[in-house]
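Submitted below is the structure of interest, expressed as structure tokens.
Note that one protein chain is taken out, while the other chains of the complex remain in position.
Naming follows writing order (A and B), and every chain is counted from residue 1.
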Amino acid sequence: MDLLEFARGPALQFAAYILVAGVIWRLVGIIMLKEKPEFSEPRHPGGLMAALKVIYTRSFTAAPFKRATLYPKMLAYVLHIGLFVVVLLFVPHIVFFEGFLGFDWPGLPNNVIYFAGVAAVVAGIALLVRRLTHPVLRLISNFDDYFSWFITLLPLVTGLLMPVRMGVRYETLLAVHILSVAVLMIWLPFGKLGHTFLVFITRGTTGMVFERRGAKT
Amino acid sequence: MTLQDPTRSPIPYRHGNVTPLLNEIVHALDRLLADDEPTIIDLASLPFAPGELEDLEQALGTGELTAELEALGKSVIRETAYPGVWWVEHRNTGGEVVGRYIEITRSPDILMSQDADIGAGRARLRDSFDGSAPELNKETGK
Partner (left out) sequence: MKTIPTLGEILQSQGVSRRGFMKYCAATASLLALPPAMVPRIARALEQARRPSVIWLSFQECTGCTESLTRSSSPTLEGLIFDSISLDYHHTLQAASGEAAEAARHAAMQENMGNYLVLVDGSIPMGNPGYSTIAGISNYDMLMETVEGAAAVVAIGSCAAFGGIPGADPNPTGAMSVSDLVKDKPVVNVPGCPPIPMVITAVLAQFLTFGQLPDLDIHGRPTAFFGQTIHDRCYRRPFYEQGKFAETFDDEGARKGWCLFKLGCKGPITYNACATVKWNAGTSFPIESGHPCLGCSEPGFWDKGGFYAPLSTGKFDSGEKLAGAAVAGVALGAAAAVAGRRRQAKYMKEG
């Protein structure tokens, strides 16, 4: 079995098992925790509407912090949107998803994808530089931060290299790309990349609690 | 699509391969004029979409001079509408294309009579009248 067959077969399968088990583990583990009892009178109803409201309002920075966070926020948007475009709107990826979802959707031309991918990588590198040079971030960053960054950028970079080759054979680049995605899948449930499935739950929960207590949301 | 020229397909696409090629020919003509340096472009190595080869041939057109060669099948050596740019197409005895080139040169080499053929032809010519006419010139040796 050559590297590509291993990557497309056993490696992806194993990563899929870990991803599914890990995501469900964390979700169940969090959702089944006890709710903290509320001792005060509710100012507002709270509940699902509050959750949805805060998911929306938290998308915008509160006024006092706008200026300070503008630069990393823009970079993060470029990174996330670039990732979204590359992962979900590149036709060979859509075909990959169709393989187990059973349905597909229209994609974008390759040059648009490539532009989005390059933009995402540039934003990612700029964010890393910020993390390494900012006095506070440097102090509080740990393995999770750096490895999550690395394993997100690695599939992007290996994917962008594929049309370029740089002297490496296509099937090798494809195998490395798929393997990097497998590692990402394995790591995703356990580090801060877990925000992919947790972010809206946590925001919603915060919203429910704080709205009920009458905080500004 | 005929067997005689199976590379021509009825479905036309346009992928823009023709213009860069024409540009390359312009640069080759520059080299020909400046340094007397000929260029040969092997069209078999280029991935034309069906229909683009016709586009190229049409774009180059036909000039004053066309030569037909019968050797191991038919070949056509044709100066295009642009002097110095020759379309050379070789076919085998079955009519299949075995080579297709654009030669940017004053005259493709294959047009010239070759020494080996001249020598063999001279011997044949000499034999054709040998014995039926007196020796005309003793000094040439035969």
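Everything below uses one rule, namely that contacts are C-beta pairs under 8 Å (C-beta built on N, C-alpha and C of every residue); 3 or more make two chains touch, one makes a residue touch a chain.
Note that the structure is a prediction, hence the values are computed from the model and not measured.
Within the whole complex, the absent chain has one touching residue among A:T61, A:N110 or A:T196, and that is A:N110. Remark: the omitted chain is touched by one listed residue; of A:L27, A:A76, A:V118 or A:V183 this is A:L27.
What chain B contributes to its contact with the hidden chain is residues 1, 6-7, 9, 11, 13, 15, 40-42, 44-50, 69, 71-73, 75, 90, 92-99, 101, 109-110, 114-117. One chain of the complex is left out; on chain A, the residues touching it are 2, 4-5, 8-9, 12-13, 16-18, 20-34, 36-39, 91-93, 95-96, 98-100, 107-111, 169-171, 174, 178.
Operating definition for what follows: only the chains that are shown with their structure count from here on.
Chain A and chain B have CA centres that are 61 Å apart.
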